[in-house]
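First comes the structure, then the notes that go with it.
One protein chain omitted, others in place.
Let's look at chain A:
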Amino acid sequence: MTDLSLPARYQRPSALSFLGYASGILLFFWALNGAGFSLEKVLSSPPRFADFASRAFPPNLDPKVLERLSWKMVETLQIAFAGAAIGVILSLPVALLAAQGLVVGRITSTVTRTALSFIRAVPDIAWALVFVVAVGLGPFAGVLAIMIDTIGFCGRFFADDMEAVDKGSAEALTATGARKLDIAACATLPASAPAFVSTSLFALEKAVRSSTILGLVGAGGIGIELKVGFDLFDYPTAMTVILMIAVVVILIEALSTWARKKIIGEQR
């Protein structure tokens, strides 16, 4: 009979792996320390949280307040949809420049990807501040902030999607002498379309979440109502805003998930 000695259940980590684990743990405690993490504060917070909850509940359901907040929520969604739609459209040519080996050379794609990294590195709220300075207070600054944020997100992921598609169709067209732009338009873009739609829906979800807080810096939307509610200690109204945001964001996410399944499901 052949030797059936079982391998050990656990293997001793190498010195390098051990060093990696130890460094990870040290990094974690270093971060907790720097971030002012305090177990004492965590344990003492429930009474304060309960105090806030007792003052915030029941939420303000005054019809006049609800009407005002609803219109602000509509404006928030308008900012999100407009910004995300323009951003997605502009992302397509940007992604063509960012995708390696598709239409442009390595230098152009590297420069474009670096620019997209910069756009993503700046938080949406910072973009909103910049555009408030540039175009003034109001929802248009919010639209521009969402647009630029969407370009940073979709430009990169559209490019990744295009680089990842099966190269067979592109090779077949290359063999007939087709130009790079024709190949991108006829083979790469159609093959990437389901991924583009999925990424765009994620961008829309992200835009809706972002647009709810842009009002904090004067870039339109319902965020300003949240700020005013807390500033004036009007916690019931602030709670109404929080609940409205939660409901709308959850609904948009559900709708987006449904649409994504519907679209991806159609692909065979």
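Following the convention adopted for this analysis, contacts are C-beta pairs under 8 Å (C-beta built on N, C-alpha and C of every residue); 3 or more make two chains touch, one makes a residue touch a chain; residues count from 1.
Note that in this section contacts and distances are computed from a predicted model.
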Name per UniProt, for the chain absent here [options: "Phosphate-import ATP-binding protein PhnC", "Aspartate carbamoyltransferase", "STAS domain-containing protein" or "Hydantoinase/oxoprolinase"]: "Phosphate-import ATP-binding protein PhnC"
Residue of A:I89, A:V122, A:A178 or A:V228 touching the missing chain in the full complex: A:A178
Contact with the hidden chain (one of A:L90, A:V122, A:L137 or A:C186): A:C186
Residue ranges of chain A at the interface with the undisplayed chain: 166, 168-169, 171-179, 181-183, 185-187, 190-191, 193-194, 267-268
